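All protein chains but one are shown in place.
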Amino acid sequence: MHFFSDNAASVHPSVWAAMQAADSPDFAYDADALSRSLDEAFSALFGAPCTALWVATGTAANCLALSAMVPPHGAVVCHHEAHIEMDEGGAPGLFLHGAKLLLAEGEGGLLTPETILRRIAPIRPGVHQVQPHAISITQASEQGRVYRPQEVAAIGALARARGLGLHMDGARLANAIAHLDCTPAAVTVEAGVDALSFGFIKNGGLSAEAMVFFDPALAERVRFARKQSGHLQSKGRYLAAQILALLEHDQWRANARAANAAAQELAGACAGRLIEPVEANELFVILSEPEKTALRGAGFDFYDWPAPQGAPGAARLVTAWNSDPVHVAALARAIANL
Amino acid sequence: MHFFSDNAASVHPSVWAAMQAADSPDFAYDADALSRSLDEAFSALFGAPCTALWVATGTAANCLALSAMVPPHGAVVCHHEAHIEMDEGGAPGLFLHGAKLLLAEGEGGLLTPETILRRIAPIRPGVHQVQPHAISITQASEQGRVYRPQEVAAIGALARARGLGLHMDGARLANAIAHLDCTPAAVTVEAGVDALSFGFIKNGGLSAEAMVFFDPALAERVRFARKQSGHLQSKGRYLAAQILALLEHDQWRANARAANAAAQELAGACAGRLIEPVEANELFVILSEPEKTALRGAGFDFYDWPAPQGAPGAARLVTAWNSDPVHVAALARAIANL
Amino acid sequence: MHFFSDNAASVHPSVWAAMQAADSPDFAYDADALSRSLDEAFSALFGAPCTALWVATGTAANCLALSAMVPPHGAVVCHHEAHIEMDEGGAPGLFLHGAKLLLAEGEGGLLTPETILRRIAPIRPGVHQVQPHAISITQASEQGRVYRPQEVAAIGALARARGLGLHMDGARLANAIAHLDCTPAAVTVEAGVDALSFGFIKNGGLSAEAMVFFDPALAERVRFARKQSGHLQSKGRYLAAQILALLEHDQWRANARAANAAAQELAGACAGRLIEPVEANELFVILSEPEKTALRGAGFDFYDWPAPQGAPGAARLVTAWNSDPVHVAALARAIANL
Partner (left out) sequence: MHFFSDNAASVHPSVWAAMQAADSPDFAYDADALSRSLDEAFSALFGAPCTALWVATGTAANCLALSAMVPPHGAVVCHHEAHIEMDEGGAPGLFLHGAKLLLAEGEGGLLTPETILRRIAPIRPGVHQVQPHAISITQASEQGRVYRPQEVAAIGALARARGLGLHMDGARLANAIAHLDCTPAAVTVEAGVDALSFGFIKNGGLSAEAMVFFDPALAERVRFARKQSGHLQSKGRYLAAQILALLEHDQWRANARAANAAAQELAGACAGRLIEPVEANELFVILSEPEKTALRGAGFDFYDWPAPQGAPGAARLVTAWNSDPVHVAALARAIANL
């Protein structure tokens, strides 16, 4: 019973169907009809004109989007637990040609205007210290926390005031929106986000994420960077098909709701053990080593997690769009009975 | 009737089946059972121990493999028509951190020891001129030509003598081997190739190429570079599945033979029009503008090609693993009747 | 008797004097009074507002200037014999973050609109082939040839029409202007040059070249790139002092005239041996191996050079601002007597 991560979950049936429906020949790269329809599909979703480009990994989506905002001598402000800092093998350094990440703090993996300013205010202007050019926030955060629209808007206002781009790593954006029960626009374009990595892989897709740009000039530069980084697949129609399948009938939202609901069911069993409020589909739970051993012995798989000060141990539990209700209920029961 | 390219052809049924068989959960990235079996599968295919890593595009495969051989201050010798020079959007510059391509000549897109030496012999040793660190050859070439084993071996001997790595861009390696009717080893590891991009996408795959390293140290460095360039997909098992499906029962060879046979059928109709001997699945054909118009009017799609000196025009015709025999016969007839 | 190169010649007395006059403390980097006066000095020289930044090598000057014009996925058109291609150890690859050089032809190391177009016209627009973003020309060329103002202007017009930046590698610009007997503006800003490397090191300086930008936005980006590449020296006043000393009383022109005159004196003795017309301070001379041996035996030092088709051998002779008239006369005599 897998609670490791959502990043290797199975593929949603509608995605398989759409991919196979794309099997007849069409033009290569992103000149096919499906890829060419992405702009319209995302513009409808966000209620705002935008450009959308597929790419096969969240790392590529994040770093390509940032590469349009940040020169090689510049920097991105992000949380010290951000995926681009912790889990992308130094990809920002490659895609941004040596630019830096400036690490800021924030409870629950969430930045605030205050924590951002605390990091960038001491930077002397001029050429000696690396200057910030963009802010990157993660929605939902690496701790499974969700920015409210007004929280994003406050960061968006700071970004505009400072002339910084605002990027959102939305590997689990669907889960965040499902939690907020808001429009996609409310936490993105309406809140000042310039470029977005919209994740589908963790939410029923196979190998397609969308980069969404609310400024077409950013997209134009990224088209070249996507090719130069080897991310322009020749059979792009199969990537577009995945995304379109999950957009259709708001399947992305249904999938995210399912994952979130499973997480809430587990959260109910974890009273007193939760390190973070459960807002998306990740739980960070205090578990002692014997408790972890017991759960694993009962067939539940999950990752260890650094324990907070004073706690005997911790683990991360992740649900997915297709978490088996039987498994979820069993795990909830097992934890409650510890 | 599509004769544009093989790079957007449909996916082979065995590949679909294998991908769907991989749909049950497994570990993420390349820790799944399928990805972990690639080394063994390719070692068996080549009769030599090797390390194999999947990646989603030929550009990534070529440039990642080369990045393990060439420092940022170095260079790769390649044909002036090579894909890495002409069609990869400057990807070598990114993946090799600023290293150069040194362009050599050769009939039919094929390098020889002589043309390589003509390019590198004038380079003064030392730091002022960029020094070669690797040779990259393309099998089959961009002109649809095929290196014989002894031709690769001659280049391999030069590479060893000069301390250069030897990389093979095998986007259409299957077609070349099918043409040669030899073992995979004969034109690769036995001929001195150190690293190989083995193409599957043009031959029935969806989104998976293999990088094959006959030196494990090269592979080890590429693991990090693959991650840093955003090419380590989390659902890697679906990529491994594609490759394994085409390796099974030598499906790759059968597919390549089908494409080659279709090309030969067209070649028979193009007597006197061929710019290059047809050895793989690409034809370069002299066609005047009115002839091209006539063919297109009859429903045949293909790309224009630069005409050789004195010719009234030219076109490239590409067959694929699934070229419809009816279409092929129709095109052959139409050309014969021009 | 040194005719190797002008690149290691002694330092002009006015440069020594100016450096020592700068020995009293001032602000660091380029905040000192001398560095801050460069814009004004060059604006007066060119009769046009410009921004001037010192740097310690021609390689840094060329590549930093180009880095402001060319994105990492772009390219620079240059002559296949250009210094940036042949002699800078791959520096463009580093400073331009992987961008390419597109090599064009041209008699005497000189590009023309026709040769540039021949190189770039076949490039398909879009992301697959690397697109040009700038042209770099060398004045005087690597073959010691000089562009006339209208020749630069023709290239400038092409650059503007195509939206390309125009850079001039002026390592020996002083010699070219001395030869043309024109204003500095006539072959640069008035002819469409956007950014310029103005060489002083080969013309009496010690370690200072000027980058001159006729567009302040280019300079602004280069300030950051100069720092990031480790080229912002803390005692910058000693570099500014060198440049100002050579600008004062047009010392740069007097020095270049001296070098050119010495070259002309040698040219007179080389009738029938010259591979290129002598327009600046370099001579490319047909000399057989026995003739070279004889000259070297008589105490003259110079580099071998690739011989043109059919010639028994060749050499390069370079004069400098301080070439000893006695040595020059002796070499002229020795060649005449061969």
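As written, the chain order gives the labels A, B and C, with residue 1 at the start of each chain.
Assume a residue touches a chain if its C-beta (ideal position, glycine included) is under 8 Å from a C-beta of that chain, and two chains touch if they have at least 3 such contacts.
Predicted model, so just to flag it, every value in this text is computed and none were measured.
Only one of C:M86, C:A185, C:L206 or C:A294 touches the absent chain when the whole complex is considered: C:L206.
The chain omitted from view is touched by exactly one of C:S24, C:Q309 or C:N337, namely C:S24. Only one of C:D39, C:E88 or C:D169 touches the absent chain when the whole complex is considered: C:E88. Within the set B:H12, B:K227, B:R273 or B:K292, the residue that contacts the chain not displayed is B:K227. Across C:Q233, C:N281 or C:T319, the residue that sits in touch with the chain not pictured is C:Q233. Hidden from this view is one chain, which touches chain A at 72-75, 86-90, 92-94, 96-100, 122, 127-130, 306.
Looking at chain C, the residues touching the absent chain are 2, 4-5, 7-11, 16, 20, 23-28, 32, 55-57, 59-60, 63-64, 88-91, 93-95, 201-202, 206-207, 224, 227-235, 237-239.
Listed for chain B, the residues touching the missing chain in the whole complex are 71-73, 97-98, 127-128, 131, 221, 223-228, 232.
The rule is simple: only the chains that are shown with their structure count from here on.
Distance between chain A and chain B, defined via averaged C-alpha coordinates, is recorded as 34 Å. For this pair, chain B with chain C, the centres built from the Cα atoms lie 42 Å apart. Residue positions 72-74, 97-98, 127-128 of chain C each touch two or more of the other chains.
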